[in-house]
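I'd like to ask you about the structure that follows.
All protein chains but one are shown at their positions in the complex.
Then we have chain A:
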Amino acid sequence: MKERPLTQYIPDSGTLHLREYEAVGGYAALRKVLREMTPAEVTALVKDANLKGRGGAGFSTGMKWSFVPMDVPGPRYLVANADEMEPGTFKDRWLLEGNPHQLLEGMIISAYAIQATEAFVFLRWAYKYAAHEMRRAIADAYMAGYLGKNILGKDFNLEMQLHTGVGRYMCGEETALLNSLEGKRATPRAKPPFPQVSGLFGRPTIVNNVETLSWMPHIVNNGPEWFKSLSYTGDGGTKIYGVSGKVNKPGAWELPMGVTMRELLEEHAGGMKNGYRFRGALPGGASTDFLTDAHLDVKMDFAGVAAAGSRLGTGTMVVLDDHTCPVGFVHNLEHFFAQESCGFCTPCREGLPWTEKILLSLEKGTGTMADIEQLDMHTRLLGPGNTFCALAPGAMEPLQSALKYFRDDFEQHVKEKKCPYAHHSH
């Protein structure tokens, strides 16, 4: 039996509450940290484990923490990014609804490492059940002495707040999230300064993803070598993978980091539904490049997916089948990105609606070959280095790869002056 440290105690339905969490070893890691470890030792431990951020970017978590200036007086903040809004992504929901104390314990340990005195869970508005359970979990943790003043009798204080958002994809970007926590429009900030140095209200701040933070109790309890041993590859740990689309058993599973796309699709998602053929997939949410059936043996870790020309992203895959129009599929994505662009920088604000309109005209049968070249141009003009944040470059990833792998479909729309697929788009 493969180890599933993050999800093994999550009940089939409902939530692991405080007593149940404690009964399976919950908060033991926090006790150990507060009794035996210095903040620097916790950071070193996480660095040794080489835990990479599970929110999409894959940056080393311990490294991120090490940029926090520890000698500056005054408050420091920790934020759990629970604004899961990447289309096709539903992994953090599982952890938030199923095991909120695991996240809280991870946050308290992380806050101790950076000596933060206030922490926030920035939760997506749509996750109503998670909000309910998280509120209860925070209250229970205060009652049990895991939060508040002198935690477990030690000289460490931490206040925890739940912030529920009001809906905007930009809030997933960490500097935009901080603006939103400050009550402002969620537009991204210039970097540097990085939030580690100047974040929430200008104070040193760490923002980590839910899945990332949920690792902390396990890394403290079992050590970095154990963490690395869970994986099939060089990127340690397990990963929560998901598959959605026309497969037999869509879902999410905690598996060793580095399983192949084929294993995910065939063993866990039960293969394609009868009558549907696999044409490609976005491996890690809407803002990742398509992979195709030529990539089924790609190992789904950060390095493996990058070598295949895409990104692991959130690790939740959206499948394109042979009954779904690739142009319509990408039109749906660009509609989302155009709508969610904050409008702050010109290439993104102007370019995304343009790509959306071109894709719609192709779908309606009024597109031309020159329009396809316009799309090619946009993938360059909205690419990395030309925009203020990663939204537009992310939006171009599925488009540029669709133009590469499904170009015949784009051209067929022009030649036949209609969408060749039997579906309609809105």
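Please note the rule applied: contacts are C-beta pairs under 8 Å (C-beta built on N, C-alpha and C of every residue); 3 or more make two chains touch, one makes a residue touch a chain; residues count from 1.
The working rule: contacts and distances are computed from a predicted model.
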(request) Given the choices "Penicillin-binding protein", "NADH-quinone oxidoreductase subunit NuoE", "Alpha-D-ribose 1-methylphosphonate 5-phosphate C-P-lyase PhnJ" or "ABC transporter permease", state the protein name listed in UniProt for the chain not shown. (result) "NADH-quinone oxidoreductase subunit NuoE"
(request) Taking the full complex into account, find the residue in A:105, A:174, A:211 or A:340 that is in contact with the omitted chain. (result) A:340
(request) Looking beyond the chains shown, say which of A:76, A:93, A:295 or A:413 touches the absent one. (result) A:93
(request) Quick one: say which of A:52, A:124, A:295 or A:311 touches the chain that got left out. (result) A:124
(request) For chain A, enumerate the residues touching the unshown chain of the complex. (result) 84-90, 92-93, 124-129, 161, 164-169, 180-186, 201, 242-246, 250-252, 282, 286, 316, 318-321, 324, 328-329, 332-333, 335-336, 339-340, 342, 423-426
